[in-house]
Structures are given as structure tokens and as C-alpha cells.
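After the C-alpha cells below, expect a handful of questions from me.
Each chain you see keeps its place in the complex, though not every chain is here.
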């Protein structure tokens, strides 16, 4: 049993929010100095994991780790550059019996001019998994809300995401694996097949939590990397991540797995590209388990000129019914998001 | 026992070849943007290890990892730059009872122009080591060949490399360790001692396989790094890896070892430098085991001007019989390779 005294000390010491800084390095960015969206996502998830794990260990019972189960739709509000300081603030904003919501904000500060801008705002859902038994979900200690309205809003966000997670769980199982990549046949420029790309990553110890499962942030970084290659191949310009749709982490990836990350264009508007990214995992040494789909998500990229102004994107050449169906679904998501943004603007 | 069903699924799912992509980052390259040969070698080996391990685990028996035992002579056909996408394709091209050959091809794609070029072609030999007992070599499931000629060509490559591995095994034992580096005495410019360099690396978890042995690709990357320092010190220009002679991995390096990698010039032609690289390992905590030579190889570097055109290389100043003997051996390898290239050209 942990003495009462220790608990009190913790409550004072940590609270529900934390903030910290990190300087952006050349390897975090593309050739023109824009920090990759994937690096930002990885920082956000590390912040959420730390604050969530801390919170869930302020109680009796098994020690546990907060495992990422969902990231809400995330928009990249302004670009971050090499040499800037990223200021990450994380706060626990809702707790249910077995999960918690962390809201994370990233400010980018130019240390030469002192200018600051909001780069990103994200909401992540975690569940505490016991260190003794990764499949045992622990209870989350409740937080105190500033007001009953805040608590009520949190409960609504909780219910909405829960429903969406169940829906995608059903959908994710039926997604067909991407076609193999026959290098022999040259693909027509601006077709889906032309820019489709895959990367492979052997999961090493530095990718993993104390449980020896891949950090959600590491997976998102790989996904952004592939999506960026697809986008750059399609328009041959400097491209940046504009937003990421909600991502649900249904199945874990263990140390020693090989992860294959595949990206393919689904939809293109005048100024944006939607890329579906599929993450498949296989255990190298337990081959009989087969390949399984661990995560999938839609990334939206835009193309920029040298002055960081959006450029028009070449239209996507569609081949076959399957691609047509995906294009129309992408178009629907695009129109839906556009209408939502407009409604939010009018509300303000 | 693994059910039959799982096997079938695997056969369809993976096949004998795979391909994937990776974008080149600033840390992968030298100051003028040329990606280091060592980075390419590391990617190639990772590809070989993944495809080899997958293949060897499609059978009953102990789970195993494919361990690199040999890389055939590898030429760097064209330079790769930061921001380009490296496209790696790997295929199993021959299987003996206890080893397999993987051929890997690296294409570099400029994503701004769409231009592609062949950067590298390599052949690697692996043996499957049991995860239960690293010294137990497993059997390799046979592949189906497209034709009996293909199989016959593979068998010839297999026999040749087997003989060469045995020969170098004998030779490697007698190589004298490099002289210590007394910093006090300034060395004459363009002498062997002037450019001789060493680096030391403490083997950490991210360098290692599931067996806790260093990945062959990690060792090759360190070797290329030292060879590059030697070459740059000799000619004070931008230098790049032109080729690497066949490397045999006779002895493994375990986690917790210190690796000392030493490079010294052996031969210099008008436009190229041959550098011998020696890798010695010592266990930090089992000092009584002593230092042992784990690998050695010859790297050839060329010197480039700003427009990536080859520059003349300063002649090497030879001191003593030992250096003279190594120079002549290097000259013989140089002439042999030149004649071979010429013969291959005439064949085409």
C-alpha cells in the first residue's frame, strides 16, 4: 500500500497540467525548413502519455501506462520552422471510469524575434493498461471540474468519440489491403498508382513503451512520413500536413514487429490532397499470426510555393470503380469539413 | 505446430519480394547534401534482414532471425541527395540448405522533378539463427525458380561466395592490428599515418537485433563513416563512397560491446582511394575475453568538385615495407576490378 502522505505530495506536485519546450532540429524538417507534421504529432502524444500515466498512477493498485486509443481530428494551424522552440502544454480535461481525455496545445516561438503563434491543438484519449498485464484496463482517478458545464461538455465529447470508435472498428476490418507495388509497370502521372508509396520499419526498443508496445506517436510520425511522400510525388512541390482526421488505435503493435505503412491518394480538391494511410503489422518471428491492420487514417496535405502560399494541386486521374468510390467518399468528407469550419466561423 | 492455413496465407501475403520507400534526411548526408554510402548500406541490410527473416519463419520449428554473413562487392552507381526518396526493392534469389541470397536494388527519386536513377544494387547472404539458441542454424525453406538456368546461376554464386568466405576467414585471423595513434608526433601530409582514423561506439539497444547482436547494417554504416573521415583528411574535399568490396561477417558483436573502427589508406589511384577498415570488438564487462577482429573490408572513395565531377586525388606517401606491400595488393585489386568492369562492358 502507498502511504497517504505520498498522494498528497503528488497532488500538489503535478496537478492536471504540464508544459515544456523543445527546439526544432534539422532532422525534424523537410528541405525548406518546415517541421514535419509527424514530429508535432509525436511530441503531442508523448506529452499526453506522460501526463496521463502520471495521473493514473496517483492511486492504489497495479502500476500502469496510459495507452493511446484515439486522437481527434487535428489541424495544423501554422507552420513550424527549424530553430524555433515548440512550447507544448497538456491538460487532462475529462475522465471516465476507464479512459481520460488530454488536450494538448503547441505554440511555436521564433527565438530570434520572440514571435509566437499557435501551431496545433489536439485532443487525445488514453486508457490505463496495467504493467503486470497489458490487457487489464485500470480505473482512472476522477478529476475535479471547474464547473458542471465543463464536466457536461466533456461527457458529450466522451460519448461521441466512443460511438465513433465502435463504428470505425467495424469499418476497419473490411478495408481491403492495398494492391502490391509492381515496379515493372510505369504508372500514368497523377494517377493513384503513380504516387502510392510504402515504407517499412522494424520496430526497435526506442519506439516502444515500458510495455514493449509501439508508442502511438511513433506510428503517427511514420504515417505522416508516407503521406508526405505520396503528396510530394503527386505535385512535385514543397508540401505540408494541413490536418489529420480522427485516428483510432484498435490494435497494438509489439516490439519485434515489422510495420508496413502505405499511403494512397483518395481525393484531391483545388488546393488540397487527401491521403489514406494504412498501417499493417507482422511479427517477424511469429509469422503464423499473419499480417494485421493496426491503424488507418486520412491525412490532408497542401502544396506551398517558396513564400509558403498555397499552390493549386494537379487533378487526380481515377482508374476503376474502387478508386471512384474512394474519391467520392473523400469528396463527402471534404464538403462536410468545409461546412463545419464555416459553421464554426459564423458561431464566433 | 502452425496450422497449414496460416502457411497458405503467408505465401500469398508476402511472396519472395518486397519494396518500400524512405525519404533522405539532413543527418543522412554530408555538408553538401550527398547521402552517405553507409546510410544506403544500412537500408539495404535492413531490407535483406526483414525479407530473409520472414521467409525463414514460414516453416515449422524454432522461430529464427536471418543474420548477415556476407555482402557481395557493391558499387554506388549515382549519388543520392537530401530530400530524395529512396525506393528499396528486395528479392530472395537463391536458397541453399542453410543460407539464402537476397538481391536489393535502391532507386533514388527526386520528388520535385520526378526523375529516378539507379543508386545501388547489392547481393547479401543470410543464415537463419534460432531465437532459442543463436548458434543453431535452421534450415531454409526452398524457393521456386523461374527457370532451371536461374537456379543454376544461383548455385554458382553460392559456391563462389562459400569459397571466398572460407579464404577470408583464414586471412582475417592473421591481419595485424593497426598501430596505436600517438597524437604527439605530427604526421607528414598525405602519408598513411596522417589520415588514419578511428571511431569508437558503445553498442546500445537500438543497434541490435532481437538476439541482442549488432545488425550488419549498423556495422557497415560505422565503417563507411570512418572511411569517409580518412578520405576527407587525405584530400580535403567533398568525398563519396564509390564501392565496397565483399564483406564477410565472421564473428558477431554483442550488446554492451565497445566497437573500435579504424580506417587507413592502402592504395590511391589518379581518381580513387582505397581504405581498409578494421572493426574490433571488446566486451566492456567481460574484459578477459580480449579484443577480437569482427569484420574488415576495403572501401573505395572518390573526390568530387562542387558540380559532382571527380577530382584528381593526391598521391599517397608510403613509409616502410608493410605499407608498400598493402599498396601493391591494393593496386592489384584496382587493376583486377578495372579489367572486370571492362569485360562486363564488352559483354553488353
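Here are some notes:
The first chain written gets the first letter, and so on, giving A and B; residue counts start at 1 in each chain.
By our rule, a contact is a pair of C-beta atoms (placed from the backbone, for glycine too) under 8 Å apart; a residue touches a chain by one contact, two chains touch by 3 or more.
All figures in this text were calculated on a predicted structure; none of them were measured in a lab.
In this structure file the full complex is assembled from 3 copies of one chain, 2 of which are shown.
To be clear about the criterion, only the chains that are shown with their structure count from here on.
Overlaying chain A on chain B by C-alpha atoms takes a rotation of 120 degrees, rounded in steps of 5.
Inter-chain centre distance (chain A to chain B, centres taken as mean C-alpha positions): 36 Å. Of all residues in chain A, only 26-27, 30-31, 180-181, 183, 189, 197-200, 202, 204-206, 225-226, 228-229, 232-233, 236-237, 256, 258, 260, 282, 284-291 touch chain B in the complex they form. Listed in rising order, the residues of chain B touching chain A in the complex are 2-3, 6-7, 9-10, 13, 15, 18-23, 25-27, 46-47, 49-50, 53-54, 57-58, 63-65, 82-83, 85, 87, 89, 109, 111-114, 131, 205-206, 210.
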